[in-house]
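The structure follows.
Note that one protein chain is taken out, while the other chains of the complex remain in position.
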Amino acid sequence: MNEMVITREQREARLEGMGCKRKRVEDIRFTQGKGNYVDDLKLPGMLHGDFVRSQYGHARIKRIDAAKARALPGVIAVLTADDLKPLGLHWMPTLAGDVQAVLADGKVHFQNQEIAFVVAENRYVADDAIQLVEVEYEELPVLVDPFKALDPDAPELRPDLAGKTVGAHGPRKHHNHIFEWTVGDRAATDEAFNRADVTIKEMISYQRVHPSPLETCQCVASFDKIKGELTVHGTFQAPHVIRTVASLLSKIPEHKIHVVAPDIGGGFGNKVGAYSGYICAIVATIVTGQPVKWVEDRIENLSTTSFARDYHMTTEIAATKDGKVTGLRVHVLADHGAFDACADPSKWPAGFFNIVTGSYDFPVAHLAVDGVYTNKAPGGVAYRCSFRVTEAAYCIERAMDILAHKLGLDPAELRLRNFVRRDQFPYQSALGWEYDSGDYDTAMRKAMDAVGYAELRAEQARRREAFRRGETREIMGIGVSFFTEIVGAGPSKNCDILGVAMFDSAEIRIHPTGSIIARMGSKSQGQGHETTWAQIIATELGIPADDIMIEEGNTDTAPYGLGTYGSRSTPVTGAAIAMAARKIKAKAQMIAAHLLEVSEYDLEWDIDGFRVKGNPERAKTMKEIAWAAYNSPPPGLEPGLEAVNYYDPPNMTYPFGAYICVMDIDVDTGVATTRRFYALDDCGTRINPMIIEGQVHGGLTEAFAIAMGQEIRYDELGNVIGASFMDFFLPTAVETPVWETDFTVTPSPHHPIGAKGVGESPNVGGVPCFSNAVNDAFSFLGATHIQMPHDAWRLWQAAQDLGA
Amino acid sequence: MIPGTFVYHRPGTVQEAVALLADHGEEARPLAGGHSLIPMMKLRMAAPEHLVDLRGIGALKTIAEDGGDIVIGAAVTQAQAIASDLLAARLPIIRGTALQIADPQIRYLGTLGGNVANGDPGNDMPAVMQCLGARYVAEGPDGVREIPAAEFYLGPYATALAPAEILTAIRVPAPPAGHGWAYEKLKRKVGDYATAAAAVVLTLAAGKVATCAIALTNLGPTPLLANAAAAGLVGSNLAPADVKAAADAAKAITDPAGDGRGPPAYRREMAGVMVARALTRAAQRAANGA
Partner (left out) sequence: MTDQIPISITVNGRSVRRFVDPRLLLIHFLREDLGLTGAHIGCETSHCGACTVDLDGMSVKSCTMFAAQADGATITTIEGMANPDGTLSVLQESFRQMHGLQCGYCTPGMIMRASVLLRENPDPTDDEVRQGIAGNLCRCTGYQNIVKAVRHAAAVINGRPSQEAAE
């Protein structure tokens, strides 16, 4: 085709830039089974490491006898804490300022805790050897109930901290206390409650769950003794942070550590932290001189490498009798398990839970969080949410429904009366955040119109009458949630991980022929960065997305970044990409001016190049400029066309959304059926609508799973219950509802392209929506708050308790 | 999750399989579809030294009519059962139940013989077979014998099979045309065992119950044949009070464990609900002549 006849639309379209439903680049290899995941890696001489784990939830280890295991042919080594001690690696620092045993040091704190690391020629022999390691225990009293953690006579779980009255986040008031974190104006909040017409108070629990990506956590560590270099391939959502931590712990200089995160089979927060398996594989490769692979199995994944939530939130709202909220008071009891290994920015012991005022204009609020130890697995990861935002959204969205119920107001109406108004943005919340932009009222009303909200309420009223008359045993619930997320950690002024500021980065290099390689500090685990990052560059630089290769995860080549979690990639990395592109564009403009023999100021950008203002025939495409950048740059200008940007965001971004769920519950069995689920998301500028919708579908499915069944439970003896896919509720295609998606667009004013991030919004908003639907269904029978998970037996129990 | 070591045998005939099992005694286990045994081996909760793979025995893979019985080879898979025109026509409850077992992949390999023989109280087919009055054909060193399904289950994973005996076929007396049937299974998700499940096979005559059998899955250490519940319905027209009485009678014989599916009280209650729903559905099918 002749270049001259291409229309502007065609020029625009062939870029496949922002806003288009570009098909994913990644899919070509994934649909052919040619992804490159950690367990696919096979290095010469590679050994396999696997753990001996604790049978007990709390016990002293009296003896470990690995002689039989060591004698098994094919076993190379069995490492215990005593072997790691000389290296100072038997304990490791956590992101939250605590320490965690890499291998149990004389004591186990939770069931399945790592006791010994067996290294063998292959995974079959390693598993055989595990059976041969004898561990003698002396059982200790077990503490699983966080509400008993601070009892005077509660067993002391962390003797290693004995006498330590100050932790990483201030004073400790008990031997099982980790921190107390308070935000807000307590006196003013108390005063609001004293003056309130109406108050509500409810203990709202968010049960312990697990992100359980389909690929578990795994790594291959390989130490080159000659060069003194360590290479670690692993399932790392934050590969650069892993490199820095590995260097700090191992004392290997950071430039001699090569961390590579290849394709990752889902992360959802599970793959942010550093786990014993990584440390042990690294030690084992250094000791043996051979590569060592560690791959956890599903039980290990569900019961050891992190958990999420386990927040118990006593929530109070003060309001006027006409439904205007006047104060919010929340106390959280946070169960952190055996070690405080929360993956939050280091200064935030409860993450961004102080977004708990939600989408509502609370004049005053006060929040206090107490973290406690129990005999459960450590963790506290942000499972498909920004740090503790899911908990906060659940807390406020449930509480608003409880208030609506008490006031006799429709839950949607109560929200409309209390939203932060459009003209209040940027909005300063009572607990310290500055919301960047929003139009909550419009979104809520659009959602209500889309589902026919009034008609649904009318139908519900009819069905309730029918139920009362005994004509049906089914009840109908309408769940409403309106969430405000806080993502994009974060500004370096308040966000760091172990002192590393939470910026992110992009490096873009245009080759002479006008194609591009670009590398980022983020790391996709399924989000499709190879596709969407190229779209941003395509729009910014006028180079077709198909001519742009995106590379992430190799710390030798990618600029330093903090990785992908907390929906931070688009708000931070996405901004870095745009800013790096704009640096290139500025240079390109100088080159174009030189080529066209005009002043830079006489040029204007037009889709894929610069043209002379008022004389559009005179133009240079980015491709032409790229060639010139290398081969005939203007005098005095260095050749080449590339840029790197490290982006420190000025603020978080605040995506929001309005979700409505219609649910039918059979009170005879407790079985709930989602009749309809509508999700309106506003994530600002939309880079690839197809991928956004996909993210929303996935996040809603996880929300459904959490609300309706997921739970990592412990019995009184500290046995972890349900740590397999038989019991841990991951819905199949049959149980999963059909999703309806919608959107509004309120760009972020401070983000270069106005985008806010979306991956986690549906989980944040979805969980309260499902739970509100359940609670709404039962409300006419007198229910105030039914705890999650809403699986069948619990809903049946609720019906029984309400006399239904 | 790696199984321990074992010697693998793949006999071509039942006699060879029986001989192998007899030779190796307690150390040997038969392997059919493997979806119960292999996961247990991977968890090292089972560690047989000899595995006798029955998949090579062609004789066990047929479904045929023999007199008034339908004879289902023990190695017939759930997928085969679902696809069988003979079963669809004569024993639709087997197809209807097989579709509720596990998931498509597992149904390709999981066998009816394995499902009924391994004694897992969570398996679905045993209750159905009890309802149908099936007899299991067992072959061992001492020859062939038949064991009624109703007498086969002794406790969790404990059955009337003698050591070295193999279940080779299931003989099901074909119920009359127009019988009603249902298998109502409450479960958390596809692939789960029943929270509670009830099998019903009944016939109607002039709108009243002529014959009825009810059995329950995963509500006690073995499948439970609810004889009293069923007997009480004969002659009734399945009025709500009749159904409730049967459900209550069925509930009375349950002894469910508490687990992630719910506490015992819930599961017992669900036994009643499943029985009631199965009766209603079976009666509808009988009334519709299907």
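Annotations
When the chains are written out, they are named A and B in that same order, and each has its own residue count from 1.
One rule holds in what follows: a residue touches a chain if its C-beta (ideal position, glycine included) is under 8 Å from a C-beta of that chain, and two chains touch if they have at least 3 such contacts.
This one's a predicted model, so the numbers in the text were calculated from it and none came from an experiment.
Checked against the full complex, the candidates B:19, B:46, B:109 or B:174 give a single residue touching the omitted chain, namely B:109. Which of A:528, A:670 or A:684 touches the hidden chain is settled by the complete complex: it is A:528. Think of the hidden chain as still there; on subunit A it touches residues 21, 23-24, 26-35, 37, 39-40, 42, 123-124, 212-216, 263-266, 268, 295, 297-298, 525-528, 689-691, 693-695, 697-702, 724-726, 730, 732-734, 736, 738-739, 741.
Where subunit B meets the chain that is not shown, the touching residues are 1-8, 10, 31, 34-35, 38-39, 42, 51, 53, 55, 79, 102-106, 108-109, 190-191.
Basically, only the chains that are shown with their structure count from here on.
Listed in rising order, the residues of subunit A touching subunit B in the complex are 123-124, 126-128, 131, 297-299, 668-671, 709, 713, 721-722, 726-727, 729-732, 734-735, 791-793, 796-797. Residues 1-2, 4-5, 44, 103, 186, 188-193, 195, 259-263, 266-267, 269-270, 273 of subunit B are the ones that touch subunit A when the two sit in their complex.
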